[in-house]
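The next block holds one structure in the form of structure tokens; read it before the comments.
For this depiction, one protein chain was excluded, whereas all remaining protein chains were kept in their positions.
Chain lettering (A, B and C) follows the sequence in which the chains are written, and residue indices restart at 1 in each chain.
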Amino acid sequence: MAIELLYFARIREAIGRSAETVSPPAEVATVAALVDWLAARGGGYAEAFADRSRVRAAIGDGFVAPDAPIAGAREVALFPPVTGG
Amino acid sequence: MAIELLYFARIREAIGRSAETVSPPAEVATVAALVDWLAARGGGYAEAFADRSRVRAAIGDGFVAPDAPIAGAREVALFPPVTGG
Amino acid sequence: MNATILVRVQTADFDVGAELERLEALGGGAVASFTGVVRGGDGLEALELEHHPALTEAMMTRIAQEAAARWPLLGVTAIHRHGRLVPGQRIVLAAAAAPHRAAALEATSFLIDWLKTRAPFWKKEHFADGASRWVEARAEDDAAAARWDAKRT
Partner (left out) sequence: MNATILVRVQTADFDVGAELERLEALGGGAVASFTGVVRGGDGLEALELEHHPALTEAMMTRIAQEAAARWPLLGVTAIHRHGRLVPGQRIVLAAAAAPHRAAALEATSFLIDWLKTRAPFWKKEHFADGASRWVEARAEDDAAAARWDAKRT
């Protein structure tokens, strides 16, 4: 299953790119599992996701919780807590 | 003791003037007593002060309570509750 | 924190954008405002705002100073018009600048609540059919103003 990932802010910088397409194995079923799977790549990925409490995600047009399923998602955005306003 | 009285809004209209100088007797010692004394004149005065709960006063540069003394006041303003903003 | 206080009582309109820009320039980062506008309907043709010339500016300044004493503000602006105003025209502007948004927003809310209950203005409504009546003070305005008696932040 190919998923388009979007990275923003500190996470984008640590990983060194703003988007990529990945194909995680079937057992990677939730956002949290996707983050674990990415972090396991080490390097910038491990750094980007070192503190899981500072990772947020969006699927479609809304924020989602870590236990949100990624099945069927074409695009998942991963980013730090927002700091606009 | 001569006091300059200023009237505003509904009270000004009922009395038919915006200012006048009065010399109440010495026993008229507070704002409330002054209002009673004026209301006793009848006519527009009685009408202006018919509902004492809707009379407010200012002496100098601040609002005062009904029991405020008027001794020494050169000017007393009498008006309905304010409705600006 | 020393707040820049600007109080004006005037018949002329005011420029909200320019007033807020002045507050933005104080460097606080947070500017809040409230603008009151004459509301039409029920055949209202005009509002006539009477005030107590000798007292108004002193009272408004005191209200602005009280806001600056209660919240860490960089600037407070209070402008109130008097005279004849028609629906759609601005009546009042209350605004505050602060380093934090909560202070700017709460101070603005406080300013308009106190202006409505402690500044010597009286509104008379004039209707298209020739009738007119003085606006009665509303108990809910007193209640809104009284909120600030209990609470000091």
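Side notes on the structure shown:
As a working rule, contacts are C-beta pairs under 8 Å (C-beta built on N, C-alpha and C of every residue); 3 or more make two chains touch, one makes a residue touch a chain.
Just so it is clear, the model here is predicted, and its values are computed rather than measured.
Of the chains displayed, those contacted by the omitted chain across the entire assembly are A, C.
Considering the whole complex, the residue from C:V9, C:A30, C:M59 or C:A119 that touches the absent chain is C:A30. Within the whole complex, the absent chain has one touching residue among C:V7, C:V76, C:L105 or C:A119, and that is C:L105. Within the complete assembly, residues 15-18, 20-21, 24-25, 27-40, 87-88, 90, 99, 101-102, 104-105, 108-109, 112, 144 of chain C touch the chain that is not shown. Mapped onto chain A, the interface with the missing chain covers residues 6, 8-10, 12, 54, 58, 61-63, 75, 77, 79-85.
FYI, only the chains that are shown with their structure count from here on.
With chains as nodes and touching pairs as edges, the resulting graph is of another kind, matching none of line, ring, star or complete. Separation between the centroids of chain A and chain C, computed from CA atoms only, is 48 Å. Averaging C-alpha coordinates per chain places the centre of chain B 26 Å away from that of chain C. Chain A and chain B have Cα centroids separated by 72 Å.
With touch defined as above, chain B holds no residue shared between interfaces to two or more other chains.
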